[in-house]
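The block that comes next holds chain A.
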Amino acid sequence: MTGEVVLAARGVTKHFPVARKGRQVLTRQPRAVHAVDDVSFDLRRGHVTALVGESGSGKSTVARLLAQLYPLTSGDIVLNDVPTKVKRGKSFRAYCKQVQMIFQDPFASLNPVHTIRYHLTRALRVHHGRVKGEELEKGLASLLERVNLTPPERFLDKYPHELSGGQRQRVAIARALGADPTVLLADEPVSMLDVSIRLGVLNLLRDLKERLHLAILYITHDIASARYFADTTMVMYAGQVIEGGDSETVTQEPAHPYTQLLIRSAPDPERAHNGVPTVTTAPGEPPSLISPPPGCRFAPRCPYAAEKCRTATPPRFDLGESHYAACWLYDSKTTDEHPRRDTVEVGA
Partner candidate 1 sequence: MKSALNGKTIAGLSIMGFFVLIAIIGSWIAPYDPSAMSSDIMTPPSGAHWFGTTQTGQDIFSQVLVGARGVLVVGLVAGAIATVLSVLIGVTAGFLGGVADEFLSALSNIFLVVPALPLIIIVTSFLPDAGDFLIAFVISATGWAWGARILRAQTLSLRQRDYVEAARATGERTWRLIVFEVLPNLTAIIASSFVGTVIFAVLSVITLSFIGVASVSNWNWGTILFWAQNAQALAQGAWWWFIPAGLCIALLGTALALINFGIDEYVNPRLRTSAGGSKVKMRVGFTPVLRQEGGRS
Partner candidate 2 sequence: SSGGATKSAASGVLTVGMPNGPQTNNSNPFLATSAGASLGYRFMIYEPLVQTNPIAPSEKGTPWLADKWEWADNYQKLTVTTRSDVKWNDDKPFTAGDVAYTFNLLKDKSALNTNGLPIAGASKVSDTSAEITFSKPQFVNENKILNSFIVPEHIWKDVPDPTTFTNEKPVGTGPYTLKTFTPQTVTLSVRTSYWQDLPKVPEIQYTSYNDNSAQTTALASGAAQWSYVFMPNFETLYVNKDPKNHKIWMPAGLGIHALWLNTAKAPFNNVALRKALNMVIDREVIFQQGHSKLFPKVDNVTGIPSPAGDPFIAAEYKGKTAKVDVEGAKKVLTEAGYKLEGDALKDPSGAPVTFALTDPAGWSDYLTDLDIIKNAVKALGITAEVKTQTVDQWTTDFNSGAFDATMHWTNSGATPFEGYQNIMDAAASKPIGEPAANAQGRFNDPAATAALAAYAAAPDDAARKTNLDLLQKIFVEQVPAIPLVSSPVGAEYSTKSWIGWPTAEDPYAPPQPTQTNALQVVLRLKPATA
(Lines give C-alpha, C1' and ligand atoms only; values in the text may rest on other atoms or scores of the structure.)
Protein backbone atom coordinates (compact mmCIF):
# COMPACT_ATOMS: atom_id res chain seq x y z
CA MET A 1 0.00 0.00 0.00
CA THR A 2 2.91 2.29 0.51
CA GLY A 3 3.42 4.54 -2.41
CA GLU A 4 -0.12 4.60 -3.72
CA VAL A 5 -1.43 8.08 -4.45
CA VAL A 6 -4.06 9.12 -1.94
CA LEU A 7 -4.50 12.75 -2.63
CA ALA A 8 -3.52 14.62 -5.71
CA ALA A 9 -3.66 18.19 -6.83
CA ARG A 10 -4.45 18.62 -10.50
CA GLY A 11 -3.87 22.08 -11.85
CA VAL A 12 -4.98 23.58 -8.56
CA THR A 13 -5.43 27.33 -8.82
CA LYS A 14 -6.60 29.85 -6.29
CA HIS A 15 -7.20 33.52 -6.94
CA PHE A 16 -8.33 35.67 -4.09
CA PRO A 17 -10.49 38.48 -5.32
CA VAL A 18 -9.15 41.88 -4.36
CA ALA A 19 -11.32 44.78 -3.45
CA ARG A 20 -11.42 47.09 -6.41
CA LYS A 21 -10.31 50.57 -5.75
CA GLY A 22 -11.46 53.92 -7.00
CA ARG A 23 -11.65 54.11 -10.70
CA GLN A 24 -11.40 50.39 -11.11
CA VAL A 25 -14.90 50.15 -9.80
CA LEU A 26 -15.93 51.82 -13.00
CA THR A 27 -13.77 49.81 -15.35
CA ARG A 28 -15.05 46.66 -13.64
CA GLN A 29 -11.81 44.88 -14.24
CA PRO A 30 -11.69 42.05 -11.76
CA ARG A 31 -8.46 41.81 -9.83
CA ALA A 32 -7.21 38.94 -7.82
CA VAL A 33 -4.24 37.74 -5.84
CA HIS A 34 -2.91 34.84 -7.87
CA ALA A 35 -1.97 32.98 -4.73
CA VAL A 36 -1.70 29.58 -6.32
CA ASP A 37 -1.47 28.96 -10.03
CA ASP A 38 -1.76 25.60 -11.71
CA VAL A 39 -0.16 23.43 -9.08
CA SER A 40 -0.15 19.68 -9.50
CA PHE A 41 1.40 16.99 -7.35
CA ASP A 42 0.62 13.69 -5.67
CA LEU A 43 0.68 12.68 -2.04
CA ARG A 44 1.49 9.03 -1.53
CA ARG A 45 0.93 6.77 1.39
CA GLY A 46 3.90 6.46 3.68
CA HIS A 47 5.57 9.24 1.88
CA VAL A 48 6.49 12.75 3.01
CA THR A 49 6.29 15.44 0.40
CA ALA A 50 7.87 18.74 1.31
CA LEU A 51 6.67 22.00 -0.08
CA VAL A 52 9.33 24.67 0.26
CA GLY A 53 9.22 28.32 -0.57
CA GLU A 54 9.59 31.75 0.81
CA SER A 55 6.92 33.60 2.71
CA GLY A 56 3.91 34.43 0.61
CA SER A 57 4.67 31.94 -2.12
CA GLY A 58 1.33 30.24 -1.54
CA LYS A 59 2.29 27.23 0.53
CA SER A 60 -0.41 27.65 3.14
CA THR A 61 -2.95 28.32 0.47
CA VAL A 62 -2.12 25.00 -1.15
CA ALA A 63 -2.57 23.28 2.19
CA ARG A 64 -5.88 24.94 2.82
CA LEU A 65 -7.06 24.11 -0.64
CA LEU A 66 -6.21 20.51 -0.09
CA ALA A 67 -8.06 20.64 3.21
CA GLN A 68 -11.04 22.09 1.30
CA LEU A 69 -11.05 25.10 3.58
CA TYR A 70 -11.11 27.36 0.54
CA PRO A 71 -13.03 26.74 -2.65
CA LEU A 72 -10.85 26.20 -5.69
CA THR A 73 -10.70 28.71 -8.47
CA SER A 74 -9.93 25.95 -10.90
CA GLY A 75 -8.35 22.54 -11.00
CA ASP A 76 -9.21 19.40 -9.14
CA ILE A 77 -8.41 17.77 -5.89
CA VAL A 78 -8.43 14.06 -6.36
CA LEU A 79 -8.96 11.91 -3.30
CA ASN A 80 -8.44 8.21 -3.94
CA ASP A 81 -8.83 8.80 -7.65
CA VAL A 82 -12.12 10.63 -7.20
CA PRO A 83 -12.18 14.35 -7.91
CA THR A 84 -13.69 15.81 -4.78
CA LYS A 85 -15.25 19.17 -4.09
CA VAL A 86 -16.88 19.64 -0.75
CA LYS A 87 -17.96 22.75 1.05
CA ARG A 88 -19.65 21.87 4.29
CA GLY A 89 -21.90 19.41 5.96
CA LYS A 90 -21.63 15.66 5.76
CA SER A 91 -19.47 15.44 2.69
CA PHE A 92 -17.01 17.89 4.20
CA ARG A 93 -16.80 15.82 7.34
CA ALA A 94 -16.31 12.68 5.31
CA TYR A 95 -13.52 14.41 3.44
CA CYS A 96 -11.72 15.67 6.47
CA LYS A 97 -11.92 12.29 8.08
CA GLN A 98 -9.40 11.39 5.39
CA VAL A 99 -7.47 14.59 5.13
CA GLN A 100 -6.40 16.40 8.27
CA MET A 101 -4.40 19.52 8.69
CA ILE A 102 -1.87 20.65 11.28
CA PHE A 103 -1.37 24.33 11.67
CA GLN A 104 1.80 26.29 11.89
CA ASP A 105 1.33 27.81 15.29
CA PRO A 106 0.45 25.39 18.08
CA PHE A 107 -0.02 28.41 20.33
CA ALA A 108 -2.85 29.62 18.14
CA SER A 109 -4.40 26.44 16.86
CA LEU A 110 -5.64 25.22 20.22
CA ASN A 111 -8.49 27.14 21.74
CA PRO A 112 -7.18 28.60 24.99
CA VAL A 113 -10.48 28.11 26.78
CA HIS A 114 -10.72 24.40 26.21
CA THR A 115 -8.80 21.56 27.80
CA ILE A 116 -6.83 19.01 25.85
CA ARG A 117 -9.58 16.56 26.65
CA TYR A 118 -12.14 18.76 24.95
CA HIS A 119 -10.08 19.14 21.82
CA LEU A 120 -9.43 15.45 21.47
CA THR A 121 -12.93 14.40 22.45
CA ARG A 122 -14.32 16.60 19.74
CA ALA A 123 -11.97 15.12 17.20
CA LEU A 124 -13.14 11.64 18.15
CA ARG A 125 -16.81 12.49 18.32
CA VAL A 126 -16.96 14.35 15.05
CA HIS A 127 -15.65 11.38 13.19
CA HIS A 128 -16.67 8.39 15.26
CA GLY A 129 -20.08 9.31 16.61
CA ARG A 130 -20.93 9.75 20.25
CA VAL A 131 -18.17 7.79 21.88
CA LYS A 132 -18.57 7.79 25.62
CA GLY A 133 -17.16 6.57 28.88
CA GLU A 134 -14.63 3.83 28.76
CA GLU A 135 -14.38 3.86 25.00
CA LEU A 136 -13.74 7.57 24.95
CA GLU A 137 -11.09 7.34 27.62
CA LYS A 138 -9.37 4.60 25.73
CA GLY A 139 -9.54 6.60 22.54
CA LEU A 140 -8.08 9.67 24.22
CA ALA A 141 -5.30 7.72 25.83
CA SER A 142 -4.34 6.02 22.64
CA LEU A 143 -4.28 9.33 20.78
CA LEU A 144 -1.95 10.85 23.32
CA GLU A 145 0.20 7.79 23.35
CA ARG A 146 0.52 7.90 19.62
CA VAL A 147 2.09 11.34 19.92
CA ASN A 148 4.25 10.30 22.87
CA LEU A 149 2.43 12.35 25.47
CA THR A 150 2.59 9.85 28.28
CA PRO A 151 1.15 9.22 30.69
CA PRO A 152 -2.04 10.56 29.10
CA GLU A 153 -3.71 11.48 32.40
CA ARG A 154 -1.03 14.06 32.94
CA PHE A 155 -2.08 16.00 29.89
CA LEU A 156 -5.77 15.38 29.41
CA ASP A 157 -7.10 17.97 31.78
CA LYS A 158 -4.55 20.64 31.10
CA TYR A 159 -5.25 23.82 29.24
CA PRO A 160 -3.10 24.60 26.21
CA HIS A 161 -1.24 27.36 28.01
CA GLU A 162 -0.04 24.87 30.56
CA LEU A 163 1.89 22.94 27.94
CA SER A 164 5.11 23.72 26.17
CA GLY A 165 5.15 24.46 22.48
CA GLY A 166 6.27 20.99 21.49
CA GLN A 167 3.64 19.39 23.65
CA ARG A 168 1.01 21.61 22.14
CA GLN A 169 2.00 20.72 18.64
CA ARG A 170 1.79 17.08 19.64
CA VAL A 171 -1.73 17.66 20.90
CA ALA A 172 -2.57 19.32 17.60
CA ILE A 173 -1.21 16.28 15.80
CA ALA A 174 -3.14 13.99 18.11
CA ARG A 175 -6.25 15.89 17.27
CA ALA A 176 -5.60 15.42 13.59
CA LEU A 177 -5.04 11.72 14.19
CA GLY A 178 -8.37 11.56 15.96
CA ALA A 179 -10.02 11.32 12.59
CA ASP A 180 -7.83 8.39 11.54
CA PRO A 181 -6.83 10.26 8.44
CA THR A 182 -4.83 8.96 5.54
CA VAL A 183 -3.38 12.32 4.69
CA LEU A 184 -1.78 14.84 7.01
CA LEU A 185 -1.25 18.35 5.76
CA ALA A 186 1.35 19.88 8.02
CA ASP A 187 1.65 23.61 7.42
CA GLU A 188 5.01 24.64 8.84
CA PRO A 189 4.38 22.45 11.86
CA VAL A 190 7.65 23.33 13.56
CA SER A 191 8.53 26.83 12.52
CA MET A 192 7.06 28.32 15.67
CA LEU A 193 8.81 25.87 17.92
CA ASP A 194 12.11 26.10 19.66
CA VAL A 195 15.02 24.64 17.76
CA SER A 196 15.60 21.87 20.20
CA ILE A 197 11.97 20.84 20.16
CA ARG A 198 11.50 20.90 16.41
CA LEU A 199 13.33 17.72 15.91
CA GLY A 200 11.09 15.86 18.29
CA VAL A 201 7.98 16.85 16.42
CA LEU A 202 9.51 16.08 13.04
CA ASN A 203 10.65 12.71 14.26
CA LEU A 204 7.18 12.07 15.54
CA LEU A 205 5.71 12.85 12.15
CA ARG A 206 8.20 10.59 10.48
CA ASP A 207 7.35 7.89 12.94
CA LEU A 208 3.65 8.28 12.16
CA LYS A 209 4.38 8.07 8.50
CA GLU A 210 6.17 4.85 9.00
CA ARG A 211 3.78 3.27 11.44
CA LEU A 212 0.45 4.50 10.05
CA HIS A 213 1.51 4.86 6.44
CA LEU A 214 0.19 8.37 6.33
CA ALA A 215 0.68 10.54 3.35
CA ILE A 216 2.22 13.74 4.67
CA LEU A 217 2.52 17.10 3.05
CA TYR A 218 5.24 18.91 4.91
CA ILE A 219 5.25 22.62 4.32
CA THR A 220 8.30 24.55 5.37
CA HIS A 221 10.47 27.46 4.45
CA ASP A 222 13.52 25.70 5.79
CA ILE A 223 14.86 23.71 2.90
CA ALA A 224 17.39 21.98 5.10
CA SER A 225 14.66 20.38 7.14
CA ALA A 226 12.99 19.24 3.93
CA ARG A 227 16.16 17.43 3.04
CA TYR A 228 16.24 15.85 6.43
CA PHE A 229 12.61 14.87 6.69
CA ALA A 230 10.94 14.58 3.32
CA ASP A 231 11.14 11.97 0.61
CA THR A 232 10.29 14.36 -2.15
CA THR A 233 10.58 18.11 -2.19
CA MET A 234 8.80 20.73 -4.25
CA VAL A 235 9.83 24.33 -4.42
CA MET A 236 7.26 27.05 -4.81
CA TYR A 237 7.82 30.53 -6.05
CA ALA A 238 5.11 33.14 -6.38
CA GLY A 239 2.27 30.68 -6.45
CA GLN A 240 3.82 28.14 -8.76
CA VAL A 241 5.78 24.97 -8.23
CA ILE A 242 9.03 25.60 -10.02
CA GLU A 243 10.96 22.51 -9.14
CA GLY A 244 10.33 19.17 -7.64
CA GLY A 245 11.86 15.80 -7.15
CA ASP A 246 13.61 13.58 -4.77
CA SER A 247 14.66 15.66 -1.72
CA GLU A 248 18.30 14.79 -1.94
CA THR A 249 18.46 15.69 -5.60
CA VAL A 250 16.60 18.94 -5.21
CA THR A 251 18.76 20.10 -2.35
CA GLN A 252 22.06 18.85 -3.64
CA GLU A 253 21.61 19.49 -7.31
CA PRO A 254 19.11 22.28 -7.58
CA ALA A 255 18.07 22.94 -11.13
CA HIS A 256 15.97 26.06 -11.04
CA PRO A 257 17.85 29.31 -10.49
CA TYR A 258 15.48 30.15 -7.70
CA THR A 259 16.13 26.90 -5.89
CA GLN A 260 19.79 27.53 -6.29
CA LEU A 261 19.38 30.97 -4.81
CA LEU A 262 17.42 29.54 -1.92
CA ILE A 263 20.01 26.97 -1.17
CA ARG A 264 22.86 29.41 -1.43
CA SER A 265 21.10 31.76 0.92
CA ALA A 266 20.45 29.23 3.61
CA PRO A 267 22.83 29.67 6.51
CA ASP A 268 25.69 27.28 6.28
CA PRO A 269 28.21 26.99 9.07
CA GLU A 270 30.64 25.38 6.71
CA ARG A 271 30.73 28.36 4.45
CA ALA A 272 32.39 30.73 6.86
CA HIS A 273 34.98 28.28 7.91
CA ASN A 274 35.75 26.67 4.64
CA GLY A 275 36.57 29.93 3.05
CA VAL A 276 33.66 29.72 0.66
CA PRO A 277 33.18 33.27 -0.52
CA THR A 278 30.09 35.00 0.66
CA VAL A 279 27.50 35.04 -2.00
CA THR A 280 25.84 38.01 -3.54
CA THR A 281 22.22 37.23 -3.73
CA ALA A 282 19.82 38.13 -6.46
CA PRO A 283 18.43 41.60 -5.98
CA GLY A 284 14.79 42.42 -5.88
CA GLU A 285 11.79 40.98 -4.24
CA PRO A 286 9.14 38.46 -5.11
CA PRO A 287 6.70 39.80 -7.65
CA SER A 288 3.27 41.18 -6.95
CA LEU A 289 0.77 38.38 -7.09
CA ILE A 290 -1.99 40.70 -8.19
CA SER A 291 -0.38 41.36 -11.51
CA PRO A 292 2.31 38.70 -11.77
CA PRO A 293 4.91 39.26 -14.47
CA PRO A 294 4.20 37.44 -17.69
CA GLY A 295 6.36 34.47 -18.45
CA CYS A 296 8.49 33.02 -15.71
CA ARG A 297 7.72 34.73 -12.46
CA PHE A 298 11.31 34.56 -11.37
CA ALA A 299 12.55 36.19 -14.55
CA PRO A 300 12.82 39.71 -13.14
CA ARG A 301 15.35 38.46 -10.59
CA CYS A 302 16.94 35.74 -12.61
CA PRO A 303 20.48 36.30 -13.83
CA TYR A 304 19.90 33.98 -16.80
CA ALA A 305 16.63 35.45 -17.85
CA ALA A 306 16.31 35.46 -21.60
CA GLU A 307 13.71 37.13 -23.73
CA LYS A 308 11.58 34.03 -23.76
CA CYS A 309 11.55 33.87 -19.97
CA ARG A 310 9.81 37.21 -19.86
CA THR A 311 7.06 36.25 -22.25
CA ALA A 312 6.25 32.59 -21.93
CA THR A 313 5.51 30.63 -18.82
CA PRO A 314 7.93 27.72 -18.72
CA PRO A 315 6.34 24.28 -18.51
CA ARG A 316 7.83 21.51 -16.43
CA PHE A 317 10.89 19.97 -17.90
CA ASP A 318 11.79 16.54 -16.73
CA LEU A 319 15.36 16.36 -15.63
CA GLY A 320 15.63 12.79 -14.69
CA GLU A 321 14.00 10.35 -12.42
CA SER A 322 11.01 12.26 -11.01
CA HIS A 323 13.05 15.45 -10.97
CA TYR A 324 11.58 18.38 -12.84
CA ALA A 325 11.97 22.13 -13.07
CA ALA A 326 9.90 24.83 -14.70
CA CYS A 327 12.66 26.82 -16.32
CA TRP A 328 13.43 27.54 -19.94
CA LEU A 329 17.06 26.75 -19.28
CA TYR A 330 16.11 23.12 -19.49
CA ASP A 331 14.17 23.32 -22.69
CA SER A 332 16.18 21.08 -24.98
CA LYS A 333 14.61 22.79 -27.96
CA THR A 334 15.97 26.21 -27.14
CA THR A 335 19.38 25.19 -25.96
CA ASP A 336 21.28 22.47 -27.65
CA GLU A 337 23.60 22.22 -24.82
CA HIS A 338 21.97 21.07 -21.67
CA PRO A 339 23.23 23.48 -19.08
CA ARG A 340 25.04 21.65 -16.39
CA ARG A 341 23.37 22.37 -13.15
CA ASP A 342 26.54 23.03 -11.30
CA THR A 343 27.62 25.61 -13.82
CA VAL A 344 24.55 27.62 -13.15
CA GLU A 345 25.95 29.73 -10.40
CA VAL A 346 24.92 33.20 -9.62
CA GLY A 347 27.34 36.03 -9.21
CA ALA A 348 30.74 34.44 -9.41
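Here is how the candidates were picked: all candidates are chains of the complex that A comes from, given by their letters.
What we mean here is this: a contact is a pair of C-beta atoms (placed from the backbone, for glycine too) under 8 Å apart; a residue touches a chain by one contact, two chains touch by 3 or more; residues count from 1.
No experiment lies behind these values; they were computed from the predicted model shown.
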Complex contact for chain A, selected from 1 or 2, goes to option 1
Tell me, which parts of chain A touch candidate 1 in their complex? 67, 69, 88, 92-93, 96-97, 100-101, 103-105, 108-114, 122-123, 126-127, 159, 172, 175-176, 178-179
